[in-house]
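The block underneath contains the structure these notes are about, expressed in structure tokens.
In this view, the complex is presented without one of its protein chains, the others remaining in place.
Right, chain A next:
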Amino acid sequence: MSGGSRTVRNRVAGDPVPGNPATGDGTAGEHAMVELRGVHKSFGSLHVLRGVDLTVEQGQVTVILGPSGSGKSTLLRTINHLEKVDRGSVRVGGRLLGYRQVGDRLHELSEREILRQRTQIGFVFQSFNLFPHLTVRQNLTEAPLSAQRRPRAEVEALATRLLERVGLADKAEAYPRTLSGGQQQRVAIARALALEPALVLFDEPTSALDPELVGEVLEVMKYLARSGTTMIVVTYEIGFAREVADTVVFMDAGLVVESGPPAQVLDAPRHERTRAFIGKVL
């Protein structure tokens, strides 16, 4: 990360552990944080992604908009290999995700290598997916301890810091079920950050929340964006996109229709489909 050109103020997630496969060996400076080229994905006969290109620079916030069924969530899930792509390539920090290229063939990586790549990428789910049988603190410390094998004292201290940052220091020993939806999602964000990822993906993080709880989650996300975390966010929150995004990407029918700064895509869309969508959502 040291090779990045953008000045990073007070990075929340901290620098990733040295020697990680996604960003190691000073490759980050020469590559975009995320680079998708011609990504195709089908579920049976349903062609969900039809050749998506996407570039996200380090420290940038990208918001993906689009009607439901346009492939936004699937796209996001390919970026941490929760979905395997059928064709095309996904690179994170310059490294191919899930595969190793030998000649013109892609060989699937072993599960262990894929899991190691994933620890560099935080993922926040629409339905939180907190572990209900673990306390809030245990939810945060589980992956850093078992997947990254970091020392317990360091991980516990990090968990305490992260819970303070999302305003839930007093809930460390509570079980997720006892928290409100907004609080649960803030814990889920803290859990993703506990891996100290180079990139955080958000899949409709506020869609499962009661309207009055959306604000507290967006506040945490804005804070992350301000502190230089690279984020890709699938959401319907146009206000959030306008305020926080560096780039807004509009998708429809498995393709990127247009992308650019929020002022351009939201206020002066060039494509009819973008105009129609924004007219409906606003």
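Methods note: a contact is a pair of C-beta atoms (placed from the backbone, for glycine too) under 8 Å apart; a residue touches a chain by one contact, two chains touch by 3 or more; residues count from 1.
The criterion applied here is as follows: contacts and distances are computed from a predicted model.
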| note | Looking only at "Amidohydrolase family protein", "LLM class flavin-dependent oxidoreductase", "Putative amino acid ABC transporter, permease protein" or "Acyl carrier protein", the name UniProt gives the absent chain is "Putative amino acid ABC transporter, permease protein"
| remark: Cross-chain touch to the chain not pictured, restricted to A:A147, A:A169 or A:A263, is A:A147
| message | Can you tell me which of A:F123, A:F240 or A:F277 touches the chain that was removed from the display? | response | A:F123
| query | For the chain left off this view, which of A:L106, A:L134, A:A253 or A:I278 is in contact with it? | reply | A:L134
| field | Residue numbers in chain A that touch the chain omitted from display | value | 80, 82, 111-112, 115-119, 121, 123, 125, 127, 129-135, 142-143, 146-148, 175-178, 191-192, 195
